[in-house]
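Structure first, then comments.
The complex appears here minus one protein chain, its other protein chains still in place.
On to chain A.
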């Protein structure tokens, strides 16, 4: 499939020019893999838990990337910036000296709302007019790169380079659950992430709009022929993707740290999750992201933390060698 090849090429591009070069990004984790303290089994379980936690956050952001690709075949290079915008706007409302100093929960909700609005704005302001003109997919992809640069640097100017943390839930006592430990904050983030993913699944599977999204993803013209307003469905997808990316950004900023290029650094893993899971399948993006997160964290049991993304991408290559369509990508009956 042509689209699929384009998407894989995009991944290669992210790899070469992208955040992989800056290995400074570390996933949430406790970086204690080298300790002599707990036994291997306990450390493995801990890494698994950290990996799941990391994976579900990637999944929240990657679902939107996958839905956008599924409905309009657009590879959204600017998706990382939607993540950053969420995290940074919550930081402004919550912890910035010039901000209102809200509690993190209303600040996060406002950030999610803003993320949805940004999603709507880029669709209405950029993508819809370009679609109407019949702009080619490659051209659109290049536009997303430009948009990514633009947004990232707007954030840089407004936010600066200093990493920041939210005011609440900063330092917490770890809860011990048998051999593994997790802070109440990280546990809450993980549970909320899983609930969000379940919510997205319910939306897609059980609601009229969700079925319409899947219908548009399956066949645009046929969706229009069924009376579905395709442009409206695409707008809904953008709002959903923007809001989910912003939520993922807040979660990522919460368990890690808020920086001006955090979303861009996460982009590679989102791409990997989407491709690993099967292009255009929302559930595939969830499963793929989970695998990426778990492999990245588990690899720190044996290998340096700096290489954890490399192992995640190796897992991607290995899975695609066996299942070129991805974990949940489907091959259809022909004829």
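Note that in this section contacts are C-beta pairs under 8 Å (C-beta built on N, C-alpha and C of every residue); 3 or more make two chains touch, one makes a residue touch a chain; residues count from 1.
In this text, contacts and distances are computed from a predicted model.
Undergrad: I notice the complex is incomplete. Of the names "Stage V sporulation protein AC", "ABC transporter ATP-binding protein", "Glycosyltransferase family 4 protein" or "Sigma-70 family RNA polymerase sigma factor", which is the UniProt protein name for the chain that's not shown?
TA: "ABC transporter ATP-binding protein"
Undergrad: Of A:212, A:292, A:312 or A:327, which sits in contact with the chain we cannot see?
TA: Of the listed residues, the one touching the omitted chain is A:212.
Undergrad: Given the contact definition stated above, which residue among A:108, A:122, A:155 or A:223 touches the chain not shown here?
TA: The one listed residue touching the chain not shown is A:223.
Undergrad: Identify the residues of chain A touching the omitted chain, counting contacts across the whole complex.
TA: Chain A touches the missing chain through residues 208, 211-212, 214-215, 217-219, 221-230, 330, 332-333, 335.
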